[in-house]
Every structure is written in C-alpha cells, then in structure tokens.
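Missing here: one protein chain of the complex. Every other protein chain is in place.
So, chain A:
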Amino acid sequence: MTPSPAATLSAPHAVAAATAERLTKSYGTGETRVVALDQVSVRFEAGRFTAIMGPSGSGKSTLMHCLAGLDSATEGHAWIGDTEITSLSDKQLTKLRRDRVGFVFQAFNLLPTLTAAENITLPMDIAGTKPDAAWLNQVIETVGLSGRLKHRPNQLSGGQQQRVAVARALASKPAIIFGDEPTGNLDSRAGAEVLQFLRNSVRELGQTVVMVTHDPMAAAYADRVVFLADGRVVDEMADPTAERVLDHMRRFEAVGRTS
C-alpha cells in the first residue's frame, strides 16, 4: 500500500503504531448532535502497552473504532503505522484490519462453530494465507492454550475464550492490537491471566497493544494510561499503578463535581 500524500506530509512518527490527529467524530446534526470525539490528537508508540480510561460516554470506544478502521471519523486523520486510514475505502479498510490490526472485544470474539485453534487462525484463513508456524506455536505457548486447541468455545471458560481471542489477535503479527474492555466480562483472576498475557505479548513478543478499560487494576498492567473525558484527551500517565490511577480518577471526579 502506498502512503497517501497526507501521510508523507504529516506523519513524523516513525515509531508510532497508531496516530490520531485532530480526530473528530460526531453523531447526528443540529439539536441532537453528539460529539463523541472532539479534535483528539494522540499517538500510540510501537512496542508499548497503552490503556485508555475515562468515564462512560467519554469516547473511548469511538476513538478505538476510528483508529482501528472499524468506523470512519467525521474530521481529522488517523494512521496505522504510516498508512493514513481516514481516506481508505471499505475494502481497503477490511484488508487493513485483516492484515495489520488485531481485535479483542468484550464478548462475541469467537465463532462457535470453530475450534480454539481454528478461531486463532481465522484472520489468516479468511485471507487465505499460511500462518507462521513458529510464531503461532510461540503465541499458543504464551497464552497457555496448548491442551485446549481442539475444544470449541462453549467448552472453554470465559477467561480461556478471551485468551483464545488474544491469541487470534496476535496470530497474524499485526502492527497493533486493540482491546475494548477485553476483561470486562471476566472475574478478577481470569482477567489477570488475560492481562498478564497481553503484557507478555508486548514485553516478550514485541507487540503493540491499546486497551480500553474501566478497571484501575487492569490499567496498571499497561505502560501508559491515556485519560479521556467528553471526547477529549485530558491527561495521561506513564508507568501507572492501580493506586495512582484510582487516585487520578477520584481527583477527576472531584474536579468534575466542583466545576
């Protein structure tokens, strides 16, 4: 894919896996207009684990969708690596998602008709490409699913299912993995396993992960936290711990209440 002129002009981010520049997303018009994202500019560096936090309705999912090519922005630009995605067609976006982006959703990650192993290789099967066997083994090893590959999703626990989803997101060695509350439906132990694994994939396998979460404990697994409120990036924190994140959130709530 050749980079678009816009990308070559204003993409100074050789190491950024994903970039948003004055990204705006609004729904409806006139009276009922809702601005979900308001001129958001943010970069997600390659090889890092970033958490996005913020109150409900602050635009976290919207930002993720626009960056991942699941949704189109109203204004502004977004890049995956050095590909500007805001100008891509639906077909090109589909291909981009398949080849360069990994997803872990809160639910409905797996096809019930496929085994765990088949679910993991799903994007490559769709593309009709052969997975890199060594890499695949490494991924499966790391996720700790070796014994469960022949099982179908309904024979797996929620945590195991999410780990399969993470493995699938990793399997095609994407430029970036997005997770929208990937542990939202899990109990804390299962959630911890998945988060541990996400962090391992960044630390050990050199992947890039961006994850939306409401849970300070989950955010603590990340290298960096970006805070959203009312569709804007309001703050960020490097090397977060659960206490610091919680603290931050409390402060914010207090500010919100006084203002």
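Following the convention adopted for this analysis, a contact is a pair of C-beta atoms (placed from the backbone, for glycine too) under 8 Å apart; a residue touches a chain by one contact, two chains touch by 3 or more; residues count from 1.
Keep in mind that, in the parts below, contacts and distances are computed from a predicted model.
Only one of "succinate dehydrogenase", "Sarcosine oxidase subunit delta", "Cytochrome c1" or "ABC transporter permease" fits the UniProt record of the hidden chain, and that name is "ABC transporter permease". The omitted chain makes contact with just one of the residues A:Thr29, A:Ser56, A:Thr113 or A:Ser146: A:Thr113.
In the complete complex, the hidden chain is touched by one of A:Asp82, A:Asp125 or A:Asp235, namely A:Asp125.
Where chain A meets the chain that is not shown, the touching residues are 61, 65, 70-71, 90-91, 94-95, 97-99, 103, 105-109, 111-114, 122-123, 125-128, 168.
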